[in-house]
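For this view, one protein chain was removed and the others were kept in their places.
This part shows chain A:
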Amino acid sequence: MVKVLKGVIIKCDSTVKQVIYKLNERKQIIIEDLDDTHLFINEKELEEVKIEVEKLLEENTYKTDLPPPSDK
């Protein structure tokens, strides 16, 4: 029998994929692991995934300590 599922396909690099796997531990997000760069996920979780991924990558970005702008 053919089955049809509705959801969202995410194309990403393997780093992001691991991040999503991490999120999946807490909550069922991933419906199907398609291949190295594609994941099929629940569409209701898309926004949260986006935010979480952004947050995690942000934490891991090196920032220079600039002097605060003198005039604002």
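FYI, a residue touches a chain if its C-beta (ideal position, glycine included) is under 8 Å from a C-beta of that chain, and two chains touch if they have at least 3 such contacts; residues count from 1.
As a working rule, contacts and distances are computed from a predicted model.
K.L.:
Which name from "GINS complex subunit", "NEDD8-activating enzyme E1 catalytic subunit", "RNA polymerase II transcription factor B subunit 2" or "KLLA0C17534p" does UniProt give the chain that's left off?
P.N.:
Going by UniProt, the chain not displayed is called "RNA polymerase II transcription factor B subunit 2".
K.L.:
Applying the definition given at the start, please give the residues of chain A touching the unseen chain.
P.N.:
The list for chain A reads 1-13, 15-16, 31-32, 34-35, 38, 40, 42-43, 46, 49-50, 53, 57, 61, 63, 66, 69-71.
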